[in-house]
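Can you read through this structure? Questions will come right after.
Only one protein chain is missing from this complex, and each of the others stays in its spot.
First chain written, first letter: the chains are A, B and C, and each begins at residue 1.
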Amino acid sequence: MNFQSDNVLGCAPEMLDAIHRANAGTAPSYGEDEISDRLRARLSAIFEAEVDVVPVVTGTAANALSVAVATPGWGAVYCHRLAHVYCHEYGAAEFYSGGAKLLPLDGPGCRIDAADLERAIAGVGHAAVPACVSLTQATEAGTVYRLDEIRAIAEVAHRHGLIVQMDGARFANAVVSLNVSPADLTWRAGIDILALGATKNGALAAEAVVVFKRELARTLPLRRTRGGHLLSKTRFIAAQLEAYFTDDLWLRHARAANTTAARLGAGLARVPGVRIVHPIDANLVFAELPPGLATALREADYLFFDWPKFGPNVVRLVAGFATDPATVDALAAAAARLV
Amino acid sequence: MNFQSDNVLGCAPEMLDAIHRANAGTAPSYGEDEISDRLRARLSAIFEAEVDVVPVVTGTAANALSVAVATPGWGAVYCHRLAHVYCHEYGAAEFYSGGAKLLPLDGPGCRIDAADLERAIAGVGHAAVPACVSLTQATEAGTVYRLDEIRAIAEVAHRHGLIVQMDGARFANAVVSLNVSPADLTWRAGIDILALGATKNGALAAEAVVVFKRELARTLPLRRTRGGHLLSKTRFIAAQLEAYFTDDLWLRHARAANTTAARLGAGLARVPGVRIVHPIDANLVFAELPPGLATALREADYLFFDWPKFGPNVVRLVAGFATDPATVDALAAAAARLV
Amino acid sequence: MNFQSDNVLGCAPEMLDAIHRANAGTAPSYGEDEISDRLRARLSAIFEAEVDVVPVVTGTAANALSVAVATPGWGAVYCHRLAHVYCHEYGAAEFYSGGAKLLPLDGPGCRIDAADLERAIAGVGHAAVPACVSLTQATEAGTVYRLDEIRAIAEVAHRHGLIVQMDGARFANAVVSLNVSPADLTWRAGIDILALGATKNGALAAEAVVVFKRELARTLPLRRTRGGHLLSKTRFIAAQLEAYFTDDLWLRHARAANTTAARLGAGLARVPGVRIVHPIDANLVFAELPPGLATALREADYLFFDWPKFGPNVVRLVAGFATDPATVDALAAAAARLV
Partner (left out) sequence: MNFQSDNVLGCAPEMLDAIHRANAGTAPSYGEDEISDRLRARLSAIFEAEVDVVPVVTGTAANALSVAVATPGWGAVYCHRLAHVYCHEYGAAEFYSGGAKLLPLDGPGCRIDAADLERAIAGVGHAAVPACVSLTQATEAGTVYRLDEIRAIAEVAHRHGLIVQMDGARFANAVVSLNVSPADLTWRAGIDILALGATKNGALAAEAVVVFKRELARTLPLRRTRGGHLLSKTRFIAAQLEAYFTDDLWLRHARAANTTAARLGAGLARVPGVRIVHPIDANLVFAELPPGLATALREADYLFFDWPKFGPNVVRLVAGFATDPATVDALAAAAARLV
């Protein structure tokens, strides 16, 4: 049983069905199709605001494009030291922005803090021109920013002329976790542009840049083509996203994943010697295991990654939209038996 | 009926089925899955050589990545003036290569010529350092390079230390047209790296960089990640390509498209006042229509693009893998009737 | 005697003296000094308009920086096929602009034409977004654009939203040749930004970006630092330029160079079999020599470059600010003797 990542799971049947439906007949290519049109309207409704939408197929593309429109090459982009955009994308944001500087901040639970951001902006000197702050929601630690935290960060950012970008690879998990509206979690809290993920939450390959501060959208289509991210058969990406935002599929998936993760966390917390490292706000469980337990679990065919960034003997276990709760119960039971 | 492009058609059932099969259970992400492994072996067999394979989802990405490993930022990349890489991608190759100079050559049927390449290399001066030549096969004019033409170009290129890249967005159509082996059409003729297309020929979204000159592959995975082109669920791209190269699906598709295009060309050629602009070697038909005919056909619901690059009143009509031959007969009949 | 280039000559005594004067005591670094302040005022007076001034030390830097503020990475920059910015700088403009496409136009005497520009803009398609046109004045052929020609080009450019940049490596020679004011030759004719040269005309190393369309200046200082072009002891560059624009030194130098070139051209034109290739509007002489004459002259210790871009047996001879007229008479006499 594989708990390595949300994306070891495949594609939800509703989204595959949407691909099938989109496959009938012919359609204009490069996003001129009807499904792409409908998607923009759908997302404007979801976010209670007119938004621009640029569908892409990877979270890295969505992040890099949305950061790139927010900073010149000489700009500084503030983010958490363990943010995906900083430490997992081999410099995609630097590439798309023409060499901007990602400046990492610290903070518990992979969350940055408005006061630290303020200090960092003040101290940047001649290193770069402060241009953007990037927040991951839910974070790489499986925690979520509360609305007031986002608002405080956005206040500092906007006061200094920065754009606020959100890496929403697990946006749905945060919406469900906080039980707030997508609008409250984004533009009403000060988010200017969002990299909205669906792949980790059940799509085959579908993400979107969603633009609230509309002037940021002006160069996005050109940057997308230039980056090789304009699919000729864009309708198949739009179809996935349309299905994702139909009948609350995205929220149902995220709720399932979060619930399963919480269940796994609770189960593991009862195992002697196991320490849960971060609050389980979303669908990620970080656990410090007693020596030997990780190996024993792997021998019992449970797959997961070590996560040394959170300390020795820490592992990451991910529950996805389709993770069977029985499997996490089994894992917790195995841990209790093998410890 | 839509003849605007190969990619107004959707996805072939065999390839959708492969996506379904790939959807069972969990699989390692980021290309560590079994299907991705098999794909490399499959393509090595198809090309009769050990190759490196980097699947992506757009032809622009495949082109940009394969050109980028072939040139530094100060390099010159020679291609035809109407090559897709030069005039349809908003500078993707420049972006990925860090600012290389694409230097266009002329030539009939969108084909460049070894002697012109030799002259261009000699005359480059301090503009750039000659680094790469890019050939589109089949070309943007629907013609194909013959093997001896490719060999002659590659001989010049290699003598001057250039890499030879092939834009194979319609590679299958060229293979079928020339009735040669994939190996003969590529590395045996001097091609070092290939942007291999499948999307125009029936995939949902699947292309691949195929590397014959192996040292060019070294930085490709890093460039792919940095460009945002490493899909977490890469298995779905690999599955499409595996199906594409199973039971000669790719060749059957291309043969159908080429045959239908030839049939359309023959039908149109019989219409008074119609002139076929380029030999129909592949699946593209460029026809100069008598004044008024294009409008009349569009009113009769035949969709296609004007193609002024090949002269006034020239239109492009594309036959795809699933274009019903009856529709091209109907179009030719309508043209004869409406002229 | 060396006629290879204007820059085989050294530095004018007035400008060396200015460096000496600037050397007294201490001064704030990085352009915060008084001479730099005065220079801006001086150039505003010379150009009869408030201008921004960014001193640098090479023409390539001045060109690349001024083009870079005029185009995004996906922009097209139109220039003559033989423009220095296109064919002598190993892609500096591409580098500074993040990969913009320089699209060459043809035209006699290295001059482009408004109608050709209009056609090129119309035909650019998806290759790039038209952003800038670059004119060299005086041109690489030693000709000059007349005011009405510049106005016509600028009209087309501005109507399509392009910035008009002038490569003024030999700006002084053009001012003298046309006998117009610097303002007439630049912003009054539609020039938005100027790469103003002094090195070829007597400086040790001094050029400046002069900005008429002020919003283009906003990012220039950052781009300069990032390009490594902010000299700590900028006062020494500013001092050269201040001396250059004092007592009409720049015009006196240019007048001398132009006159000497005309004298050389007249002398050579009298030699049987010699053909003057371009009108000698400035300080460059291109001459087609009878076979053998170039070699014979070089054996007689006259140094100059072959210039095959203008045809077989064509050579370039350059008269600089300090070229002794006697030496060009001697060269012409030697040519007459050796032919």
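Just so it is clear, a residue touches a chain if its C-beta (ideal position, glycine included) is under 8 Å from a C-beta of that chain, and two chains touch if they have at least 3 such contacts.
Remember, it's a predicted structure, so these values are computed and weren't measured experimentally.
**Student:** Identify the residue among B:His126, B:Arg214, B:Arg270 or B:Arg337 that touches the chain left out of the display.
**Tutor:** Per the contact definition at the top, the residue touching the missing chain is B:His126.
**Student:** Identify the residue among C:Ala18, C:Leu39, C:Val56 or C:Ala243 that touches the chain left out of the display.
**Tutor:** Only one of C:Ala18, C:Leu39, C:Val56 or C:Ala243 touches the chain omitted from view, namely C:Val56.
**Student:** Write down which of C:Ala22, C:Val77, C:Ala127 or C:Ala217 is the residue touching the left-out chain.
**Tutor:** Checking each option in C:Ala22, C:Val77, C:Ala127 or C:Ala217, the one touching the absent chain turns out to be C:Ala22.
**Student:** From the listed residues A:Gly98, A:Gly228, A:Gly267 or A:Gly320, report the one that touches the chain absent from this view.
**Tutor:** A:Gly98
**Student:** Write the list of subunit B residues that the hidden chain touches.
**Tutor:** Touch set of subunit B with respect to the missing chain: 72-74, 98, 126, 129, 219, 222-223, 225-226.
**Student:** Under the stated touch rule, tell me which residues of subunit A contact the chain that is not displayed.
**Tutor:** Touching the missing chain: residues 73-74, 86-91, 94-95, 97-102, 123, 125-129, 309.
**Student:** Given the full complex, what residues of subunit C touch the hidden partner chain?
**Tutor:** 1-2, 4-5, 7-11, 16, 19-20, 22-29, 56-65, 89-92, 95-96, 199-200, 204-205, 222, 225-233, 236-237
In this section, only the chains that are shown with their structure count from here on.
**Student:** Between which chains do we find the greatest number of C-beta pairs in contact?
**Tutor:** Going pair by pair, the biggest contact count turns up for A-B.
**Student:** On a C-alpha centroid basis, what's the spacing between subunit A and subunit B, in Å?
**Tutor:** About 34 Å, centre to centre.
**Student:** With chain centres taken as the means of their Cα atoms, state the distance from subunit A to subunit C in Å.
**Tutor:** Once rounded, the distance between the two centres reads 51 Å.
**Student:** How far is the middle of subunit B from the middle of subunit C, if each middle is the mean of its Cα atoms, in Å?
**Tutor:** 42
**Student:** Which parts of subunit B, given as residue numbers and ranges, touch two or more other chains?
**Tutor:** Where subunit B meets two or more other chains at a single residue, that happens at 89-91, 95.
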